[in-house]
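The complex is shown incomplete by one protein chain, all other protein chains being positioned as in the whole.
Coming up: subunit A.
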Amino acid sequence: MTTTVSEARAEQPTPHRPRTRSRRKRLTPWMMLAPATVVLLVMTGYPLVKMAINSFQKYGKAQIFGAPPEWIGLKNYLGTLADPTFWAVAGRSFTLMAVLVIATMSLGILIALLMMRVNAFFRLLISIGLLLAWAMPPVSSVVVWGWIVDTKYGLLNWVLNAVTGTTDWSGHSWLIDPLSFYAVLTVIITWMSVPFVAFTVYAGLTQVPDEVLEAAQLDGAGAVKRFGFIVLPYLRSILLITAVLQMIWDLRVFTQVYTLQGLGGISSQTDVFGTYIFHLGSSNLGAAGAVSFIMVAMMLLISIYYVSKTVKDEEI
């Protein structure tokens, strides 16, 4: 509808408008952007600069009692990089991210392919399930999963007892051991993240033209070949963008880890970047600043692809 109207109008000559480049006119867009810009400069720009400055300063006991912070150069960074705890946290964060991205992406792609394959009824069924999982607030999700894996009355232990025909699992704690803590965490976050990937990839799949697929089928290409040579190239950019977003989100995960720690995990053995900064900040603001700076740098590095791709796609 809208296109027809605009096309019809385009044919008519547009009336000549005098172009007065007055100062007022040039300032109008900036005036309109001013409120948002002020909020962003004060609440993101300033904290970013302040955090960077903190990371070069010493915050010790004296500073808690009001002494001005001492300038110590790169000592916070050197201290952080020499601290085995930091490397343990970094290792956990990156391993968790890798596992989550692989699990989320592969499950999401498989579900999207399934949605292409089944009829409208089953597609609706899958969509409803995914929507519900996606819509759950993070804290609600963690609390519910925490109840499922509860030590005493959790459903998981009951099921495992029933399946194995023993009582071995009664009172088994899933959150005390870091490895099974991470297994639970992975299940929770994957469960919440798959819907986004599945819906996005499904939307991409519907854009692959049927004619091309049919032609390939007539030429004798099997399902795997058709997927590899036709569907994948079409989906390439969608898959890359989604994977980059998942990497960013999974690397900065906080709510789920922190809430799950509250349900019975040991924070010193399960901290990731976000929760590590949170726990570090109360004792050493300078070191927390250094870790924060490293985290920001990593995020920006990963998002370079995403930002440049978006700028190109949207023709900004």
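Keep this in mind: contacts are C-beta pairs under 8 Å (C-beta built on N, C-alpha and C of every residue); 3 or more make two chains touch, one makes a residue touch a chain; residues count from 1.
Rule of thumb we're sticking to: contacts and distances are computed from a predicted model.
J.: Name the absent chain as its UniProt record does, using one of the following: "CRISPR-associated protein CXXC_CXXC region", "FAD-linked oxidase C-terminal domain-containing protein", "Carbohydrate ABC transporter permease" or "Phosphate-binding protein".
T.: The correct option from "CRISPR-associated protein CXXC_CXXC region", "FAD-linked oxidase C-terminal domain-containing protein", "Carbohydrate ABC transporter permease" or "Phosphate-binding protein" is "Carbohydrate ABC transporter permease", the UniProt name of the unshown chain.
J.: Touching the hidden chain in the complete assembly: which of A:81, A:215, A:266 or A:296 does that?
T.: The single option touching the absent chain is A:296.
J.: Looking beyond the chains shown, say which of A:71, A:87, A:147 or A:229 touches the absent one.
T.: A:147
J.: If the hidden chain were put back, which of A:132, A:176 or A:266 would touch it?
T.: A:132
J.: Mind pulling the subunit A residues that touch the left-out chain?
T.: Touch with the absent chain occurs at residues 2-3, 5-6, 9-10, 14-15, 26, 28-30, 32-33, 35-36, 39-40, 42-44, 46-48, 50-51, 54, 111, 114, 117-119, 122-123, 125-126, 128-141, 143-148, 150-153, 155, 158, 191, 194-196, 199-200, 203, 238, 241-242, 245, 248-249, 252, 254-255, 258-259, 262-263, 273-274, 277-278, 281, 285, 288-289, 292-293, 295-296, 299-300, 303, 306-307, 310-311, 313-314, 316.
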